[in-house]
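Heads up, the thing below is written out as structure tokens.
What follows is subunit A.
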Amino acid sequence: MTKLTRRQTLGLIGGTAALAATPLIAKPAYANTSIKVGALRFTSHAASFVAFERGYFADAGLDVEFEFFQAAQPMALAIASGDADYAVTAISGALVSLAERGATKVIGGALSEEQGIDGQKIVASNAAFADGVTSPAALAGRTWAVTQAGSSFHYMGSKISGAEGVEVEFQPLQGVGNIIGALRSDQVDAWSIVPHIAKPLAAGGAINIIGDVADYLPNYQVTTVFTSTANAAEERAKTEAFLAAFARGAADFNAALVDKTEGEDGAEEMVQLIHNYVYTDRELDAARPAIVNGAMRINEGAALNTTSVEDQLNWFKSEGLVDQAASMENLVDTSYVDTM
Partner candidate 1 sequence: MADTTHHSLGAQTERTAAGADKPHSAGEANTTVRYRGGGFRTHSIFWVGPVVFVVLIAVWEWGTQTGFISNLTLPKPSDVLGTFGELWRTGTLFEHLIPSLTRFAVGSAMGCLAGVIIGVMIGLFSHVRAGLVPVVAAIFPIPKIALLPLFIIWFGIGEGSKYALIALGTFTPMVVATYGAVDNVDRTLIRMGQSFSLSWASIVRKIVLPGAMPGIFSGLRVSLAIGIILLVAAEMLGARRGIGAYILEAGSLYDLERLFAGVIILSALGVVVNFVLGLIEDRVLRWRS
Partner candidate 2 sequence: MDLRVDALSHRYGNLEVLSDISLDIPAGQVVSIIGPSGCGKSTLLRFIGGLERPSEGQIIQRGQPPEGSLNPLTYVFQDFALLPWRTVAGNIALVLEDHGLGSARQDEIITNVLARTKLSEFRDALPKQLSGGMKQRVAIARALAVNPAVMLMDEPLSALDSQTRELLMDDLIDLWARERFTAVYVTHNLAEAVRLGHQIVVLSRRPGKIREIITIETPLDARRRSDPELASIEERLWSVMRDEAQAADLELVDG
């Protein structure tokens, strides 16, 4: 109980400080507007947390309230239904379907795979590893865990096995927790997952890291910023204000934890800030390695890698997971950020 209280107090102080500072630092670029930002309690959503804690949203004239979700899919539905305004998520079959139905639009890029930066890992269960699955080339005939058909795990597994010229069998297990359980008990053979989950499990001997996703999918646009079509089309000023503040948060995050140009103190300050939102059930010392390990680059200026997005869209179509008529025009609004 005391821990919670302390954290709430910290949050309050941070929030109050940000609000109090606002009028002194800069004039809002946009009239004070309240928006709801959907978020998962993952390090990959840190840019929004930083922008909030450091007052960048307030600077932009946005009064932000976070809506926390347990999974990406309900968050996408919340954007479609108007219960949240902006969120960050992986490109999934659901997101494409919702975009085709005119409900959502991808407006920017967030997390990217980048060679040289620690990214998502390809992992194998102990039994599979002992049986010779020590590299992705040995995956022929093995099972690959996915949350659901059309999830990013499905995309990665398909691309990796395709690149190695092997067939894998996809095993839908709904949740990350289920997948970890199934891997630990050797019920599935392989999976790909963000480093802050992969590394501690591998260190504990539960699974084995057998490769990097970045080697197969360089510049993979893992997550994107998206909003409702209405916001993208009719609320230009608000959307721009959000993206600008988000990009400032992303820049701070990259500097502190990815490029590490802010030194030890800068990194520690960032970890503490993120800990207000992520791994709140652990002590700071226990959460620190997971936060540091999970730091992947968030695109500068929320730039969007449309080549990667298009590759993903084409893959969904080729697998028959989305309507064959689905188009980039319906999925992405490229008018907000730089594209790559």
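Here is the rule we use: contacts are C-beta pairs under 8 Å (C-beta built on N, C-alpha and C of every residue); 3 or more make two chains touch, one makes a residue touch a chain; residues count from 1.
Criterion applied: all candidates are chains of the complex that A comes from, given by their letters.
Keep in mind that this is a model prediction, so the values were computed, not measured.
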Only one candidate among 1 or 2 touches subunit A in this complex, and it is number 1
In their complex, what parts of subunit A are in touch with candidate 1? 73, 76-77, 80, 92-94, 97-98, 101-103, 147-151, 169-174, 177-178, 181-182, 185, 187-188, 321-322
